[in-house]
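Missing here: one protein chain of the complex. Every other protein chain is in place.
Chain naming follows the written order as A, B, C, D and E, and within any one chain the residues start at number 1.
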């Protein structure tokens, strides 16, 4: 019996398929888009809206799924959160649901919205947020294009935002962050007790994590004369010890270190100054620390 | 005060904008897609999901709107239906909501679905349909891709269909038509009592109707000798009398008639046989009978 | 029983569908491309390679078809040629099959190719051409890209050409025209004896001809004072007499004439000089003389 | 000897080719884009930047050309302006060269720019404008993207604007209009004395004017009972008298009138109220008044 | 004298060019598509239909070629098969020619087709297949779109299939596999005796093989403490011994091993459990074992 895995159809789909591919699983949408093929007999994928995945994982139709924390919370789903899939580059960034009002409106805090009307695609999330703040307001389900509705149709909106550009374009002002959300690998509670299926889901978690970690890192290799070893080591980030290999009878060492891609531009000049030679930077597919 | 007119965002949008253009109103989506520009100061447009337009026309936020009958019914909205915008060509065709089940399932009628689970984007419409048939079933809101859900996730679906091809591709069998729907121009009940706004909405209705009528009609012109007049007249559809003009001292008449484009292929051979000569067919922009 | 009509799949397909649409028949490729839909219950279309249509019309699987004369000839098909569909604009132009040799080769006439090797997609056509010239040569079937084969793979080719640009690009020299070909409407011999089916095919022929004739013509309308009638008439092409209508008690006549679009630019200045006023040019859909 | 006609390469190219096609001349860019083909042996086209056309018409390398008034003025070219090609729709609208400064800058008039630096693609035009206002400033040639240069690189710009949206997007404020410009058909002074070439250029002028006039007009046709003639006539714009044709022994008249497309939506309701019936609106290709 | 190498035009073209590029040869289609350029003076490429390549390699017009086994067999060509280019990923997969009949037809085995009509693009292959089964049937050459022909035009088809989706879409049932085929590098028998040309073809074979092998493999690197060496080694596939490097005076070893990409997802968890740390996976361009 394969693990039935829900993948998010729509805006997260391409990023998820790429991430699965980097993890080692080739998922492809064929003639039946609901059941994309995957090259692993122990997995069987389903392509479903991100909004619905946690619901079906909870009910057991799906064994596991990849979806946003926001929709797990919206659905109030009782599932196991296996891992958080944080990714610094485009596609898997944290997103925020915000409470926004028209730039020119008098509303300053959530309390000011008592008795007002709020449109959102996430009604449950919004109602629980209001309840936490003891605010009573009318929450209206929106079919989309929520950010154009205020002020004419509603007084405020609760809407997803990545960069804030759509809010600015619609002249909206954020007055509170309702929820921050990242992508998660989740599992059904019962399935998590099944050792075979759990091992499969944990393998998925390990490989997805390894692929995401590699996205923002590179391997640096260099040759260093004996006298420069200390200075070079000091220039490398201290997180993980570099692999140092003495080249026999040569007075040189070969050094390798995995570093964050973003620091490369700062440490390359220092490494050269410290005496490293023949420095090369190479791409990585996966890292398991 | 211009008339605030709701236009449907999404799948009906392009067809609606084209129809407005043929009617003489140039609507364009600019930087603010919610408020497209229109070259008439007596109109102010709003681009909103078809699902929501009737709701806002009823509440008076919009004075008038163009939307489908299905969503008026789903929302149970109390509005004035000014005119039905039927259009034989692509984009404004009648659509049908159908109850469909997997090809291999045992369900034959709506009664067989008692106690089962049905997914749909139109929950209200589905529940009222079930109530009319005294059937109790679980109706579940679907976020989309409804046609892939049966049989694994639900037992049946209620879904919009134009040609049936998506249903066939997903191996679904239609067991009943829940609702037939066409596009409508609707108005708020109060606004309809305001003579200035009503005149504007009626002008819109006249011009939209004139443009739609012209889409499927053409002008036929021909020359006919005196002796053939009766035979030619008999070959022309009797709906509207042709314009007959005696050409002075020539023994000929020039005849013009607006006819349905679909009958042209049948009457052209008859007109020629009846004695008409120099028959030409010309395109039309608008017709006001 | 509808008339089964073969339409050419591939390069001629779009032009044929456009021509059918102008004739009044809306053909559309749906999920089953072999049986495109058509909005006339008396017709049933099949989308088949142009190369094969005449074969199936001859055998009676198809009642009629639209295809090139070249493939009728290649297949040596015994069919009724109902009409030639000549069209001056892009898509339905006459094409030529030519015998071509490398620019630098010594071959000057077909006789020089005795004993040589010729590649072509139209083996039958080529062999009959050689036989007519009493030349014996090896004719080899080509799967395509024929124009790149000479001189390395073969000595000469027989290939279709519209503008000659592909031949020039491959440095080939035409030494003879093997066949000129235009598009034809053809019918099965037996079907042609069936009065109902024959009437349908003749209707198709009339409407296709009317649509093609309208492509290159326009309607000119103008007002002419009594004294200028003769001069204006002299400026109009004499092919079809204009419709002249005396406007009662006004000293003016309204004149209409269908003219070739290509002559408009030359006669407009003359008409104005001859005294015509308010000259307008209008587009046409069909003309039946 | 054909007339050598310069056509503008670049942003005006597509609009110019369309206008030529509507006028009856099919211009196509083939393998040599400098000499596009045209289906008239009395014309020979050259595709050249709009900036340079008037220069080569003046020197006699070109006999005539289509270009903007702005570049005729920039080049100070001594040529015959045959006609102004005004077109209400997209592509041939009047454009304006404006003097613009950053929104937050203190400059209010051209006098405030004395001693400052101005970037522009039209150095001559800008210098003559400054001289007219007795202002001395540094004018710097800009290779493009001029509107991003102020305030960092220069103090002000002189730039072409159609709708002003690019200026607003770059937060620039217009302080003066330097030049308004429309498209022109121009001719070389000597060539204009040659009766054969002049006749050809005048034919071009007549047909281009006829095609442009037709773009924004339509033909209205209707039937009017005797008693309503006066009321209907009063509802029609008075610019051009309608063609009125009494239908013999019927008590009805057939009326035709060319009207501006923009007024149709307003006069259709009035015409119907005045008693007109069977009103149809038809498209036009050309109008020669 | 360069080696003349035939490359397959059409559906295999892009995959072949990519494979050549990975092998180190940059092939590009320029103005003459029959002779694509290649950045190696010892090679000269020809772009020819896959169907024809083996024919021309046998005759010696080409020295070598890349094509499918199916067309070598169809053509019954006597050539040297230098290597099989198997590639697990898209583009170079094994394909199958199958005998297929309409889903609803009574045919169950090839014997049921005795006396029937079969359409195929591979007539020779089909006839030899039938002969092997002692079945006499009519085999008809098909110009394409073969899968739509049954049952109306023929009783069965023999057609190429990769995934079977086109067969299913046309409601066809496979009743036998006629031939399985992969891509091959082939050489002319005489050329293979020429040591210079043979060395070049063997270099091509080595590099193509190296590039294909690298497509599905990666390099794993990791650090392993002395005590875990045996366990880690046991977790690595045994095909090729890993490179083990003792890091001086540290109690650690650096281990590198090339592994199949498909097993990575299974061995990574095991390696970590066995004690490996800092495991990284890196991409490869080529592998020569």
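We take it that contacts are C-beta pairs under 8 Å (C-beta built on N, C-alpha and C of every residue); 3 or more make two chains touch, one makes a residue touch a chain.
For clarity, every value in this text was computed on a predicted model and none was experimentally measured.
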Visible contact partners (per top-of-document touch definition) of the missing chain: A, D, E
Touch criterion as defined above, residue of A:86, A:234 or A:280 at the omitted chain: A:280
Residue, one of E:18, E:182 or E:203, that touches the chain absent here: E:203
Among E:156, E:219 or E:236, the residue in touch with the chain that has been omitted: E:219
Interface with the undisplayed chain - residues on subunit A: 218, 223, 245, 247-248, 250, 254, 261-262, 264-265, 268-269, 271-272, 277-283
Subunit E residues that touch the omitted chain in the full complex: 23-25, 40, 203, 206-207, 210, 214, 219, 240, 243-246, 258, 282-289
Hidden partner chain, residues of subunit D it touches: 9-10, 31-34, 46-49, 51-52, 56, 61, 142-145, 148-149, 152-153, 169-170
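The criterion applied here is as follows: only the chains that are shown with their structure count from here on.
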Contact-pair overlap exceeding half with C-D, pair selected from C-E, A-E or A-B: A-E
Geometric centre distance via CA averages, subunit C-subunit A, whole Å: 59
Touching two or more other chains - residues of subunit B: 245, 282-283
